[in-house]
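The complex appears here without one of its protein chains, the remainder shown in place.
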Amino acid sequence: MANALDCAAAAGWERACLIALFTDFGLDGPYTGQVKAVLADMAPGVPVVDLFADAPAGDPKASAYLLATYAAWFPKRTVFLCVVDPGVGGPRPALFLEADGRWFVGPGNGLFELVQRRARETRCFEIDWRPERLSASFHGRDLFAPFAAMLARGDTPPGRSCEDPSRRADWPDELSEIAYIDHYGNAMTGLRAAALPADARLSVAGRVLERATTFSDRPRGAAFWYENSNGLAEIAVNQGRADRDLGLSIGAPVEIAA
Amino acid sequence: MANALDCAAAAGWERACLIALFTDFGLDGPYTGQVKAVLADMAPGVPVVDLFADAPAGDPKASAYLLATYAAWFPKRTVFLCVVDPGVGGPRPALFLEADGRWFVGPGNGLFELVQRRARETRCFEIDWRPERLSASFHGRDLFAPFAAMLARGDTPPGRSCEDPSRRADWPDELSEIAYIDHYGNAMTGLRAAALPADARLSVAGRVLERATTFSDRPRGAAFWYENSNGLAEIAVNQGRADRDLGLSIGAPVEIAA
Partner (left out) sequence: MANALDCAAAAGWERACLIALFTDFGLDGPYTGQVKAVLADMAPGVPVVDLFADAPAGDPKASAYLLATYAAWFPKRTVFLCVVDPGVGGPRPALFLEADGRWFVGPGNGLFELVQRRARETRCFEIDWRPERLSASFHGRDLFAPFAAMLARGDTPPGRSCEDPSRRADWPDELSEIAYIDHYGNAMTGLRAAALPADARLSVAGRVLERATTFSDRPRGAAFWYENSNGLAEIAVNQGRADRDLGLSIGAPVEIAA
C-alpha cells in the first residue's frame, strides 16, 4: 500500500495541460456548470473542455469503450473528470488512475476498465479524501471535481494505492453494440476498426453494411460503415440520419458478417 | 435615492470571481455565444460558467425558484447574468441586485423575487445606463451582458437605488409545481425538501410518491422523490425517466400528501 506521496512521485506530476469532462450530465442544465465553477475556483487557468456531456446515461459499460477510445487522442497530462455513475450514493468506490501519463478521476464501476486494459502502464488509487460537504447524489461536483482540480493544479493527490476493485474481466475487448449516437445521427459502435478485417461487413438491425472510406464516396441515402476519426467503426447514411433511417439506438447489437 | 458610488461602496466591490449565466437561450444557437463574446471582450479573465441555459422558457416564475436555490450554492462575488425575459422590448425595468454578497443582473419581472425574499441583506438598483446600440429583442447581449461585465471587472456600477418595482408578494415561498426537467428526465419541483415533513409524500400526476435517500436504494423502475444536491424535492425513477414514465412537464402541480 502506497501513501499519497507515492502516487505523485510515481507520476512525476506537475500541472495538467487540460481537464476534459466525460459525463452524462448534459450541458444545458445545472450540473456541468457547477462542476466548472468548482474547477474555475480550485484550478484557475487550466483549460476545461467538454469531451462528452452525453455519454450513455447511467451506462458505464458503453461509456467505458468511448472513454478509452477518445482519451487516447488527448495529450499526456490531461486530467479526465469522468462521471457516469448510476450507483452514486451506494457502496461503489471512488478512484483515480494514472494510465500512460493521463489521469482519470471517477467512480469505480467499470468505467475505467478499457482504459486500463489498453494502457501500457497504469496505477490505480482509491480516493479516501472527502469534502466537508458531500451530497448523496452529486459526487461529480462535490468529490470528483475538487479532486480533479487538485490533481490538475499539481497538488500531491491524497490517495491509497489499490487494485481497482471494479475491474470487469468479463467485458469483451471490443463491444459489438451501438455505443453512441452523435449529433448527425451517426451510430458509433464499440468496435475499433483496426480490430476488424479490412473487408468486414457489419450486420445491424437486419441490414448488412459495407465499409466506405469517406461519406462522399457513397450515394445520397446509402448506409455504410467507416472508421471514424478516432478509430471506431461507425454507421452512417450519406446525407441522412442512420439512427432514424436504420432504427438504431444505444445497445443495439452489431455483428461482424463474413 | 443613492448614486452610483453608493452601490459600489456599499458592496465593497472589487472584482467578480465568476460570472454565472442563468438564461433560457440554449447553448447551441447564437445567443449564449454572443453574450460570452461581450463578456470575454469587456471582462477578460473572469471565468464564465453556464448555470442554466434552459431555464423554463419565458417563465420568470418557475425560473425564480430555480435561481434562488442554485445561486445559494455559489460563492460570494459571483455575478449572475439572468435572462428569462418574455417582456423584452416592453416597459419592464432593468435591474441589478446585491444579495448577501452576490450580484444579479437582469429584467425586473419577478425573476429575482425569491432571491430577495430568502436573502438576509439586499440592495436593488435600476439600471439607467443604456448602450449605444440597443436591439429591441436581445437585451441579454446589448444591455445585461455589458452591465454584468462592468460589475464583474470591478467598475463602479452606474445605477439608481430603488425598491424593486417587480416584487411579487403573491408568489408562494415554495412552488408546488414541477419547475424543471433535467437531462435524465428527473423532475425538480420548486419545493425545498427542508420545508417538507421528513416523511412527506408527494402527489403528482395521479401518483403518490415516497421519499428516498438515494437512487440506489430503490428498485429499478420505481418512482420516488428525494432531496436533490441543491436541496429541492425532485422526482425520479430509478434507471428510468420520470418525465416520460410519469407524464410530467414544467408547471404540473405537486401536492404534499399526508
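Chains: A and B, in written order; residue numbering restarts at 1 for each.
We take it that contacts are C-beta pairs under 8 Å (C-beta built on N, C-alpha and C of every residue); 3 or more make two chains touch, one makes a residue touch a chain.
What you are looking at is a predicted structure, and each value in this text was computed from that prediction instead of being measured.
Note on the undisplayed chain: of the listed residues A:Cys17, A:Cys162 or A:Ala200, the one touching it is A:Cys17. With the whole complex as reference, residues 17-18, 20-21, 26-27, 47, 49-54, 66, 70, 73-75, 180, 182-184, 213-217, 226, 228-230, 239 of chain A touch the missing chain. Think of the hidden chain as still there; on chain B it touches residues 24-34, 36-37, 40-41, 44, 54, 57-58, 86-90, 135-138, 141-142.
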